[in-house]
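Coming up: chain A.
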Amino acid sequence: MNFRTKTRLWLAGIGLSVTTALMAPLAALAAEQKLVVVTSYPPDTTETVKKAFEAKHPGIQVEMLKKKTTAGIKYLQETSGNNTSDLFWASAPDAFEVLKGDGLLQKYQVKVSGIPEKVGAFPINDPDGYYKGFAASGYGIMWNTRYLKAKKLPVPGTWAELADPVYHGHVGMSAPSRSGTTHLTVETLLQGKGWEEGWAEWKRIAGNFKTVTERSFGVPDGVNSGQFGVGIVIDFFGLSSKASGFPVDFIYPPVTTLVPANIAIVTNAPHREAASAFIEFLLSPEGQEVLLDPKIRRLPVNPASYAKAPKGFPNPFKDKSIGAAVKFDLQLSKSRYNVINSLFDVMVTYRLDDLRAATKAIQDAEAKAKGKSNANADAMIAEARALVAMVPIDATKASEKEFNAIFKKKRKKATTKVTGRQAEIEQEWDEMVKANYAKARSLAEKAASML
Partner candidate 1 sequence: MNALSRGQLGPGVLAVVLGLFLVVFLVVPVAKVIYVAFQDPNTGALTLVNFADFFKTSLFQESFINSLYVAAMSVVLSSIFALPLAYFTTRFNFGGSVIIQTLGIVPLIMPPFVGAVAMALLFGSNGSVNLLLDEWMGFTIPFMEGLNGVIFVESVHYFPFILINLSAALANIDRSMEESAQNLGSSGFRLFRRIVFPLAMPGYIAGASLVFLKVFDDLGTPLLLNINNMLAPQAYLRITSIGISDPMGYVISVILVACSLLALWTSFLAMKGKDYATVQKGGGGLSKRELRGWERVACYTVIIVILLLVLSPHIGLTLLSFGTVWSFSVLPDAFTWAHYATVFETSMQYVNNTLLYAGLAALIDVIFATAIAYIVWRTQLAWRQWLDYAAMGAVAIPGVVIGIGYLRTFYDFNVPFIDKPLATWWVIIVVALAIRRLPYALRACVAALQQVSEALEEAAENLGATKSRTVRRIVVPLMTGGILAGFITSFATASVELSATIMLVSAESDAPLAYGIYEFMQSASGRGPGAALGIIAVVIVGVATYLSHLFIERRREAHAPEIAVPAGA
Partner candidate 2 sequence: MSSTYKSKALGVAIEDITLSFGMTPVLKSVNLTIEPGEFFTFLGPSGSGKSTLLRLIAGFGPAPSSGRVLIGDRDVTHLAPWDRNVGLVFQNYALWPHMTVRKNVAFGLEEHKVPAQEIRERVDAALDLVGLLDLAQRRPSQLSGGQQQRVALARTVVVEPQVLLLDEPLSNLDANLRVQMRREIHDLQRKLGLTTIFVTHDQEEANTVSDRMAVLDDGVIQQVGSPMSLYDEPVNRFVASFLGTANLVDGRVEKTEDGTHFLANDAIRIPVAVAELQPGAHAVALFRPQSLLIREADAPAAQSSARLEGKVVHREFLGSLIRYAVAVGDHTLLVDDSHQTGRECFDMQERVSLHLDRAQVRVLPG
């Protein structure tokens, strides 16, 4: 075979394979109705539900598009001009609120019956009818049993206990700006304890953090592998990790919110029929039971489904202690969504080293002060605590409309007046926070030296 013939054959081969390759996905597209679901859920959940759904509706092919909640919102916003997604399926109701606010969701009336109005203190469905709760989730604490045993740590039961000095450097959490459900946890505690005390408690806990993970799954992952011992996670992460065989356990602390995990149809969804079929399936007794799968472990919103749950599985419709302590104010949460994220990042995520050092110094001073009475030292420790707890803005400012606008992605109207830039404000906060942490640390160290 001479060179030229060979080259031609080769080129022909490439041409052929390129054409085939180009055609293949096309063919698949044409053959069936395809449902595109933008979801933040892991394949364990999506694959299992998908399988069950496709078995019921053989004509529909489900396409799961995995995005982090935050990235999912971003994706829907960026692509809204030429939308190809049908459903948005994620946990945090806030995320749905953001999309609803941007006009990216459409209303839908569910046909399935038997689902109550509320789970815990939280309404299951969007009162405006845009998104529907399909499962309940609550934040809690998970821990690695081997880790706690090796390090001789007690099993934590409440948020406050996580602030105990024994847990210093053993706790992990995700950032609220990175994870919609983490945001909810932060917000829940703030609503439950009030702005000042809420933040103070978060910082006491955060002072014990080993790390702030970038992904919400980073927390169960860290606990599962033993990178840190205790994690603040959403229930299904803890429950499914346990179900997967990891030496971990999970509890709901008293102050938690059970919030529905949701699903909604995207505005201009190309396959509205298939989308509604998916929602109906998810809420049907059949679909609800899929949630009990060991790999998923979510709390169904249909109380009847709990009959099939394994022993010891939490049932919020029976156990009224779960998630009932705080009445979650969705409007309040919405009004300060981005400000909370930014505050948490400035005070905790990006200043974790400083916060940890200050906390450690305070914890050491407090340990030394125990049993001694040195009013001077006690006052300095208290001052240090107060400095760490200090928040740059108050609750009123955090919910101020004009102030929030600085953090908004899109201005509704060009005339909306905004003064100040996010970077400018964050730098102001950061300066104050950094100085406070440094001062708190030196105060605590000074107090310790006096004891």
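In this section, a residue touches a chain if its C-beta (ideal position, glycine included) is under 8 Å from a C-beta of that chain, and two chains touch if they have at least 3 such contacts; residues count from 1.
Basis for inclusion: all candidates are chains of the complex that A comes from, given by their letters.
As the structure is a prediction and not an experimental result, all values here were calculated from the model.
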Chain A in this complex - touching candidate among 1 or 2: 1
Touch list for chain A against partner candidate 1, complex: 3, 7, 14, 18, 21-22, 25-26, 28, 36, 42-45, 47, 63-66, 68-71, 73-74, 77-79, 81-82, 84, 95, 98, 102, 144, 146-147, 150, 175, 177-178, 180, 211-215, 217-218, 220-221, 224-227, 237, 240-241, 243-248, 295, 337-338, 341-342, 346, 349-350, 406-411, 414, 418-419, 421-424, 426-427, 430-431, 434
